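Here it is, the structure, as structure tokens.
The complex appears here without one of its protein chains, the remainder shown in place.
The block that comes next holds chain A.
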Amino acid sequence: MMPINLLLKLYKLFHGITIMPRTPAFSKLEHEFLLKAISTGVRLDQRDMLEYRKIGISFGIDYGCCTVEIGETKVMAQVAAEMDRPRESRPSEGRLNVHVEMSTIAFPSFDPTKPGELGVGIQRMLERSIILSRAVDLEALCVRVGEKSWTIHLHVHVLSHDGNLIDCASIAAITALKHFRYPDVSVIGQDIVIHTMEEKHPIPLTVHHMPLYVSLAFFKGCERLAIDPTYLEEKVMDGKIILSINKHKELCSLQMNGQMNITKEQILRCTEIAAVRAKTLTELILNAIKTDTDDKKLGKTKSQTVLEKSKDNKEILKSELTVNSQTSEEIQIANMSINEDAVTDDAIKNGHNNKTEKPYWLTQHDRQTCSIGDGKVNAWSGDGAESSLGIFKALRADTQPEEKSEDENEDSEEEVVILDDSALET
């Protein structure tokens, strides 16, 4: 037998010389070509700009095991339940933990020992979308207040990475949660009995709504928008908007990555696209779960993959969007709307405010400051309304006398306003 010390030494030796796997080199040729192609509306997989890749959902033998593929991207989610104590701060609620595992099989640069920036990002986003939007009823998981409750573990395994991991992960996560069942529990006096699956039917989790992430990537100075970016597209994009939305058009989370300068209209348009997408996805998920339960009843152990045809989703998206709003060409509004802004700015400066109708919820304070809502008392700096008024006054005082130095002040002013707005909202 080999002494353990020697084994450890050998292990270290081999570990020392192991070269971390590299990501494949990305050439300028590819970079330039991708951007050029996208600016003419062509994608490498010949998809439409608003077309999803083919989605497949399949299930494992056990409850709560789901694998989702979007093109070459593949994510598996597995849900497990464990009897635990509830949190001290929330004694009447169970817990839901999200764990993300990135394997080297999925992508050479992924490190299975630590999730890395991308992995942590996915974990946080899933937590935000599922837990913070209260998609799963955690109170139902409590068995005895302050003593016993179920802890649900959601393990998300990335199996293959070809861009748009978060969409894939969120579909897998929600589907797995919806598919999962945990054992029934009886409380008899002081005893808690966990029934086996044979004794009593297991209980499904209460999923109030299904928030799904939809990523939209922007290219070429935010002039071009593409849904469901691939790995290569993610490399050349300016940034992306990732929206978590459910079929009732309720926005659960919104994140913007990268360096983008996009307008309000573009964001609204993105939410519209995401809402349509979430609706069709929800139908697909429910259909997949139904097919699986039917199959399991018949005694089939191997799950069939429920596919969505990419052509269908494109047409649905197009038809619904044209009904809802303007034409689909209207995505490239970046330049146009910037000009519009300039026009409104000038109009306000010259006192012709009648030209542009302000939304009713917007209160305009002066040319560059406005607030959302009626403007409650500002609690930002402790002094209440006085201080906020003070800021506005200071701003007006700054801008009015010397018009020439306005441009320099603009940045700092806008920052102040943003802080102020958020304070007003809360």
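Heads up, the rule we're going with is that contacts are C-beta pairs under 8 Å (C-beta built on N, C-alpha and C of every residue); 3 or more make two chains touch, one makes a residue touch a chain; residues count from 1.
Following the convention adopted for this analysis, contacts and distances are computed from a predicted model.
**Student:** The hidden chain: which UniProt name fits, "GATOR complex protein NPRL3", "Vps72/YL1, C-terminal", "Ribosomal RNA-processing protein 40" or "Protein odr-4 homolog"?
**Tutor:** "Ribosomal RNA-processing protein 40"
**Student:** Would you indicate which residue among A:P24, A:G189 or A:G299 is in contact with the undisplayed chain?
**Tutor:** Residue touching the chain left out of view: A:P24.
**Student:** Which residue numbers on chain A touch the omitted chain?
**Tutor:** 22, 24-33, 36-37, 40, 42-46
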